[in-house]
Every structure is written in C-alpha cells, then in structure tokens.
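Note that one protein chain is taken out, while the other chains of the complex remain in position.
Labels run A, B and C following the written order; every chain starts at residue 1.
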Amino acid sequence: MSQKERKTPLVDELEKGPWPSFVKEIKSVDNPKAKDLLGVLERSYQDKIGHWKHGGLVGVMGYGGGVIGRYNDLPDEYPNVAEFHTLRVNQPSGWFYTSDVLRKLCDIWEEHGSGITNMHGSTGDIIFLGCSTEELEPTFAALTELGFDLGGSGSCMRTPSCCAGMARCEWACYDTMGLTHDLTMEYQDELHRPPFPYKFKFKMAGCPNDCVASVARADLSIIGTWRDEIQIDQEAVREYANSSELNVLEDVVERCPTGCMRYNGQLEIDDENCVKCMHCINVMPKALAPGKERGATILIGSKAPIIGGALLSSVLVPFLEMEPPYEDLKELIEAIWDLWAEHGKNRERVGEFIQRVGLGNFCDEIGLDVAPEMVIQPRTNPYIFYEMDTADY
Amino acid sequence: MSQKERKTPLVDELEKGPWPSFVKEIKSVDNPKAKDLLGVLERSYQDKIGHWKHGGLVGVMGYGGGVIGRYNDLPDEYPNVAEFHTLRVNQPSGWFYTSDVLRKLCDIWEEHGSGITNMHGSTGDIIFLGCSTEELEPTFAALTELGFDLGGSGSCMRTPSCCAGMARCEWACYDTMGLTHDLTMEYQDELHRPPFPYKFKFKMAGCPNDCVASVARADLSIIGTWRDEIQIDQEAVREYANSSELNVLEDVVERCPTGCMRYNGQLEIDDENCVKCMHCINVMPKALAPGKERGATILIGSKAPIIGGALLSSVLVPFLEMEPPYEDLKELIEAIWDLWAEHGKNRERVGEFIQRVGLGNFCDEIGLDVAPEMVIQPRTNPYIFYEMDTADY
Amino acid sequence: MSTSVKKRVTDIGPPHYEQFLPPVIKENYGKWKYHEVLKPGVLVHTAESGEKLYSVRAATPRLASIHSIRLFADLADEFSDGYLRYTSRNNVEFLLTDPDKIDPLIAKLGAEGYPVGGVGAAISNPVHTQGWIHCHSAASDASGVVKALMDELCDYFTGQKLPAKLRLAFACCLNMCGAVHCSDIAVLGVHRRVPKINHETIRTQCEIPTTVSACPTGAIRPTSVNGKQSVEVVEEQCMFCANCYTVCPSMTLNDPEMDGVSIWVGGKVSNARHEPMFSKLAIPYLPNNPPRWPEVVDAVKHLVEIYAANARRYERMGEWIERIGWPKFFEMTDLEFTKYHIDDFSHAGLSFRTSLHFRHQ
Partner (left out) sequence: MSTSVKKRVTDIGPPHYEQFLPPVIKENYGKWKYHEVLKPGVLVHTAESGEKLYSVRAATPRLASIHSIRLFADLADEFSDGYLRYTSRNNVEFLLTDPDKIDPLIAKLGAEGYPVGGVGAAISNPVHTQGWIHCHSAASDASGVVKALMDELCDYFTGQKLPAKLRLAFACCLNMCGAVHCSDIAVLGVHRRVPKINHETIRTQCEIPTTVSACPTGAIRPTSVNGKQSVEVVEEQCMFCANCYTVCPSMTLNDPEMDGVSIWVGGKVSNARHEPMFSKLAIPYLPNNPPRWPEVVDAVKHLVEIYAANARRYERMGEWIERIGWPKFFEMTDLEFTKYHIDDFSHAGLSFRTSLHFRHQ
C-alpha cells in the first residue's frame, strides 16, 4: 500500500497560499521515502499526534554524534520511513554556498536519502532528513569526499554557527566566520565524540544586535562590541536630520536607553555612559559606526527551559580582544570544559552547573577574575559563604 | 559587686559627640537595673560578644505574646539584669501622645522596671526594656489601668502601625490611623493569643511614599493610592516654575518614571500612564495633589531574609476603597488567615506560603480574582499546571 | 557504493567558507561601510572601496527539497554569479553585484513561489522545529502551523511595515529547539496530560533513577508493577513538562485531544535599546486543528495587528508592552488574564509586582 498514490487531502490544503509550501517541497521529490513521509504527516493531521519514536543508537563509525535516530511507529504502513534518521551536516561558516557545491550536496542526498533537507537546523547544520541506517556510512563517505563532515549531537560540542559578520556587515567587531571556522576545526574531536556531561553550543555574533540569537541559545555566546567612542560622521548625521525618514531627536536621541546623547546640529555622545546597545548606529548606519577598539563580550550559559527554566547567557568576560589564533579564548574554553566535564552532573548544562556551584566559585576554579560587569547588581541576600582565609582582608 | 560604681571606660566614650547618647540615657536613670545594664554593655565592648540568652517562656496571664523573655549569661556579676525581659506595649496609632500620658507611662516604668525604653520598637510598640518575671503582671495591670495594653510577639498578629496619615499629611489617601486602630481593636484575640503558623504584621501607609516602610516589612501592606487624575493647580505650578528652587522641566517632568508629563506654561499629565509614584506631587506639594478617587492597594508578604531571602510585599488587590467599617478588607484578611492558619507550615510566613502554593492557587482559595496588576509580567517558563476542567476554554 | 573502497576520512570539519564567497566579499571582507534597504527584501552594502553588494532575500519553507535547492542554484548562476547564502532565519539570499538583475530575480522568485522580503521592520521567516515531520515528542506540527500562519501574515514579510522587526518562532515541545523563549511572538506546543507509562518497555529503554530525578516537581516515584520495576506519576504534581519523556521514551505524553499550543509574547534577543528579554505567556492553550490551525492563526494575527497599530516606531513587541503595561495589554488584546499567567515555578516570587507602579485601568 505504501507505494500506491495515497490521498492526502489535509496536508494538500497546505499547498495553497502565498508562503512557500513545505508540502510542495516534499511532493517535488520523486522518492518513496518522501511519499511515505507525506503519508505519515497526513496520518498525523488526522490523528493529531506524531508517529515517530526513539530507537537504538545509530551513527557513523567512530563518531558519537551527528546522527539522530528516528523510527516510525507505523512501519508496516509506511515502510520507507520505518528508519528515518537525520544527518547533521556541518554547514560552512555564515551559510555561504556556491551553486556548484549546493548541487553536489543535492546529488549526494538524492542518491542516498530522502532528498529532503532542512536548510538549516536551528543549531545551524544542514539537516539531511530521512536516512536509513544502512545508508548512513555511504552518505558520510560521499560527504567527506565533497569536503563536508558531520556536526554535533548528544553530549558533544555542537556545531558552532555565526552571523555573516565581516563578510557582509559593516558592524562586525570581530571576524565571526573566521572564529567559527577556527573553533570548529580546533575542536573536531569534541564535536564528534561526546566528552561532556551534556551538549555545549557556541554562537558568534559580530555585534550586540546578535543576529544569531546567541545570547538565548548558546552555552558560550561570543558577541562583538567595542569599548571606545562611537565613530561619528557629523555631516552624515545632518543629512539624516534633513531627510524625511528620520527625526534625530525622536528616533535616535530619545530612544537611547541611557539618555547619553544630545543633538543640536551636532551629535554628542557621552560614550562613558553608552551601553553599546547599537540603536543609534542601527538607525543611522551612514553616520555612525562602532568604535575602533573592538573585541567581544563572552557570555555563558543560555539554554532552553528543561529542567530549571530557560536561561540567557550572562557576562563572563566583559571584553576580550578577538584576534587569531584566539589563544586567550581557547584557554578559557578549555578551562571551562575541564571543570564542567569533571564536576558537571549528567545532563547538566554549563549554565545550570554555574548556578549550582556559584558563579564566584566557578570563576575561581577556572582562574578568572570576577568583575562587577558580570552582574546586574551585587547580592541582596545576606547568605555569604565566608571563606576564612580570605574574608578578613 | 554589682551595686558598687563600675568603671565603664569604653561605653563612656559614647557619651561624647553631637548625636544624642544612649549611654547618657542609661546613666540618667538611678536604678540598679540600669547600672547593671551599663556594666553588661561595657563587658560586651570588652569581649566583643553579647551576654544575653533565651530562656523559659514568660508572659502575662492569658496572653501568648507581648513579652520577650531575656536572661543574662553572667547573672552572678550582674544580678539586677539576670531577668531582663521586654514588654511590648501597643502604641497609640500614629505615635501621638500628650505630655500627660507620657509622664504616666514613665511613672509606671519607673515603679516596675528599669526605666529604660525604646521609643519605639521597629514594629511600632513602646518597648519597656528590662522587666523581671515577677514584675510582669503588676506592670501589665498598671498599663491596663492607664488604658494601655500589650502588643504582639511570637506567632501572633503583630502590633499594627501606620504613618501619621490624615492627622498631619495632605497626601493621605485613606485614614491610616483610623484603620490601624480599628484593626487593632477588632483583632485583639489574634494579637494576644498566637493563632497562626508564624507572625503576621500589618503596616498602613497613606500614600505610595510609604512612610512606614510597609512594603518591606509587613505581611499585609496597605498603601494609599488613587485611580483618577492628579489634581493640578496650574497657577501654583507656574509659581514653582518662576521660583528659583525648582526647575519644572528638569526636576519634575524629566524625573517622571513614565515620562507622562509635559510642561510649557501649562502642566499636562497623561494620567492613564501615570504610575502614581508621587514624585511630581512630592516636589510641588502646593500645586499637585493625589486624585479624588482614593483608596488603597493591598500588598502581601514582605519579611526579613530568614529563611529563603527577604521578600517585598506584592500586589494582592490593585485598588480597594477604604471606608469604615472596612468590611471588604476584613473579609479578605480573614480569608487569608483561615487558609494560611490551616495550610501554612510552622514558621512559614504568609509570603513564603504563597510562594510555595502559588499565587494563583492562593487567590483561588481565598476567592479573589487574579489580575495582571499582581505581576510585573506573566510567566516566562512553560511549566503550567493545567487543570483539566478549566484549561480548555 | 562508489566511495566505499576509498580510505575513510573523518574529522575534516566543514569546508572553509572562503571558497564560497563572491569576489566582492573577499575583497571587501571587514571593510563594509554602510548599508541601505533598497526595497522590501533588498539590501545594498557599500564598502569603503565604494564597491556595492546587493542582497536579495527570499523566504524558504526551511524544509527544502533537492528540487528547490537546485532551483536556487540555477537562479544563483543566472543572477549572482553562482553565489548565495542562507540566513540565520532560513531565508535564502542571492548576492548580486549587478543592480539591474535585482528586479528580474525578484520576478523569477515570485513566479516560483518564493516571496522576497523579511528585511527591516518586517516579519521574517519564523524559526521553527520538526513537529510531526520528524520528532517523537512534538505536541503539534511545526511546518504546518508556520505555513498556515505565514499564509496570513505574508504581507508583513513582503512589504507592509511594522513598527520594528517582529520575530516569530515555533517549537513543538518544551525542549524548545530554537530561540522560542526570546521571540516577539512564540507558538509553543504543549502537552496537558500526565505521561502514559509503558511498564513493559521501561526497564529496557530507561534508567529508573534518571527518570525519577528528571522530574522538576518530584512527581515521579519508583514503584513496581506486576512485580516489575517501573515508575508511577503523582497526577496533581505533574505539569506536563515532558522532562521525563526526554530521558525515557516509555513515558509518552502525546495525546490527540489534550495536546495543543500556547502563545508567548514580548521576547527579544538583540541588545538594541532594550536588553534581551524572555517571551511571556499570553494564551495558555489553543487546540490543534490541522491543517490550518485557525484558532492559532487568528490569535497571532490579532496580536500582530494590535501591535502594528499601537507600538511606536522602533519599538519591539516587548518594549511596547513594557511601556503600556501588561494590564493594558490584556485589555487591548481582549485576552483573559488567568491564574496560569502567574508564574508558580522556582523563581515565581520575582515576577510579583512589589510596588504601586502600575496604571489603574
């Protein structure tokens, strides 16, 4: 039955409408896996329930990650998706491609899998959606031959990702793509063979606009910033002021969160009080630019809600210069990993680990000085663990 | 030895200086208790340690509160303070006195105790500091004859206290002294005989300036407010504007936390966005006044840090009219007490109780509608206890 | 299998991005001066050298087949010398040097069903997850809900201006793959029934102690069923979070009638003006109604429209709500404020209002 043309009236409904249709995408592939996938989905739309399940561990030889095993719970009805694993293929930094390489990826996936992908997964990988167990190795071999490799899953370092940064953005305070590639290459082992209590994600954003949502979903968020004065082209400011699209007082000065700007023909910024929020630069890109003393703020610990509620990353290093070979950063990363790998509980993300042991103790252990920038405010509760050797300064 | 004149060089040091000296106060009483008290304090200044201890329960007949038992741990050296209990005497609302009644209180305390007081304790009581067990009843009898009674301690309702309110302040949005006296009289039993899992404090402030720090240290904080427009006398505003002491733009308009004011010769307030912070009224008392639709916000749950960290009271009823006989308020109080008395754990303040059972459930149980004013923001974590009968609206 | 005879290589990592960069980027890498939005979906970046790069952004359904990827490759060859990229929100961007090719490209993309837009003060492509397409714990479909939503909101992608960027996200369970917890509007799949325990498979599939300790409320207790080790769930303590299911596939939560979605608003991740914020609960539950989830689509559209009509320029959803206050938000949107909106998890008390600073309605 699985091979004959099924009726899929419910999902067909989603071929209509102005937004690109994933149903059309699935139907565009002439492939029994894709057909069964559509059938299963129709079934889910009828049943209002998913039809996938976990199963035995699957993967490619020598790797502990990169493949998510998935099985259908109605294998008799949908035999072509009985095994329907995903391969996480490590994207090139910044998601840049040539038509050539994309076609070759398609060729591989047409030959070995469902022909269906996610461009891209939420972590950043190219997702090859729907591979049988048997085809895992051959797909992997074809990928490596093309120069691609798998990304992370499980308790691995996860595939780092980044904004386009210097490749296409005037605000990048460091080379996000360069760093992403560098770290990905440096930590291939951690990416492929689970060394940690749980997953560990990196995301690199070139400036505080954070176009990869790094602060919300990376165990280590590396976000570009500057610490000197915003660069101002006063002539260009006046052009904005004279144009009809912007009211410099209302749209810029009054929207500054610290109120540290003044304008009357000349724009003055009290840079000491500027919190590098980017707003003024965002709305007057021709006139303003981040300062010249550039680097990044390193934040740690964001994650989804499971188990204690979602976390945002919080400041670990207020300012770090970001030049290859990124020695300070790598030293920091490795100190964090060492500590967390040794003392973290199973399935305890680094952010949760810090909350358990205390950020102050964590810093002590990794040899990092504490700084007031790490907190919104000092503690309000009087429950201080005084240490006797240090408390009596 | 206790009776001979002791040398107290350390505490004597605190007789000097411009600030009124508690040492002088103690010395001003010609009384063996006071002399021993000074001796004990000198000893503490030498030892850098207190010399008081808990002891058996003491009190006046039929009361479970109002007396704090205290014993000296060097009774042989300081026999006159071997028993040195405090009586918490319920102050008149607003701490108003006549010279006459103060003298009579002094006479009682001269006869029965140390002659040393706190005017007043942090909860609001007149504190008679230093009573022997034997003198407790006689002191109590003398007090009641003068028309005074004890305040609370232990797991009782505690002595309610309030700001001067309508007696001396133009901003009182309800009669704080009237309500304080009313509740104190209504709940004499709860004040004197511990009915609760732990203490329960009331503090009444007439307006959001909160001159009794109610939001920080009352299980029920009743704080006056209004919900219509701030009353403006434009002529008086202009007088302020023309005076040298105030810059209406800088000192008023720009300090409004919501930015809801405008001034150019005429003061405009967007009252819908005013958060009743009082600032503008505070700085221009001749020109502005709270609106006419007055009442109070009821907040619940503040307390000191023990055990989970300090709490501030939080909004329970955004707005309640406050007219005698305060039926709605009393109904609310009694519903809260009933629930907490039944389900609160030993030594669990009502604020902690609410955090344990959930504010939503708490409101359900006391029959109060939930309101968005209760929270700064709705929940951010997805851990919702859906109830099956109500969740599918 | 042609590759099987070759030496097996591992740990080569991804290809270096440099080989995929168009010359204009290579030459001006790190030397961009400013950008402008030429029209919906079209950016031009000007380098210090004066050179210009035109980016044309089109929506994709993220779930992409080799068919459409090959189509994009063809379009790239025709219009952008073979160069293109994807964005962090799953749009495709063609990287042009010839401005004359912009309009023809847009026309072709339109003809193929890929609208151009998502730049600036717009709704961009929603971040989303697997749903019933691939994940076992999904309480709702992902691609389907997103498609239904965007069919209605497409104008906000292609042109219609909003006060600021509006970021939508969908996640199909509380694991929340994606930055759902910090979105202007997030749709989140929710379970509302206690897990059903498969006492047969549990001993082989799961570690009992791990399963017990996975429950944030302590609702799971070890027990024995028919003499075999298993667990039980104290119903009143369960908040349907699926933590147990995450570690133990024998504790399924999926339920056709009870599953559905919740709606969250006012999150953001950028530092622009306001600090990053979590999304807050707006609607505790809406049912799964495939294929078009009308209740969900209506609710989200309603929120977008009220925001669009009332927020000031540059004000993200959460900034707008913060300015007007949550009581006003509930009033304006006609949403019911329920006890579910009041946090009752670990740090609940910190969300209580400990001041009189609110607007009386």
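Just so we're on the same page, contacts are C-beta pairs under 8 Å (C-beta built on N, C-alpha and C of every residue); 3 or more make two chains touch, one makes a residue touch a chain.
The model shown is predicted, which means the values in this text are computed figures rather than measured ones.
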Among the chains presented, those that the missing one touches: A, B, C
Which residue of B:Arg6, B:His181 or B:His343 touches the chain not shown here: B:His181
Contact partner of the left-out chain, one of A:Ile223, A:Leu246, A:Leu267 or A:Ile366: A:Ile223
Residues belonging to chain B that touch the chain removed from view: 10-11, 13-14, 16-26, 28-29, 34, 37, 40-41, 44-45, 47-54, 61-63, 70, 84, 86, 90-103, 105-106, 109-110, 115-120, 122, 124, 129, 137-138, 141-142, 144-149, 161, 163-164, 166-170, 172, 175, 177, 181, 184-185, 188-189, 191-192, 208-217, 251, 255-257, 275-279, 282-283, 285-286, 304-310, 312, 346-347
Hidden partner chain, residues of chain C it touches: 271, 275-276, 346-347, 350, 354-357
Interface with the unshown chain - residue positions in chain A: 208, 215, 223, 225, 227, 257, 272-277, 297, 299, 302, 311-315, 318-319, 351, 354-355, 358-361, 363-364, 370-386, 388, 391-393
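Just so it is clear, only the chains that are shown with their structure count from here on.
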Pair of chains whose C-beta contact count is the highest in the structure: A-C
Interchain centroid distance [CA atoms averaged], chain A/chain B, Å: 51
Chain A and chain C, separation of their C-alpha mean positions in angstrom: 12
Where chain B and chain C are represented by their mean Cα positions, the distance between them in whole Å: 49
Junction residues of chain C, two or more chains touched: 174, 176, 181, 216, 241, 278, 345
For chain A, residues that touch 2 or more chains besides their own: 305, 309-310
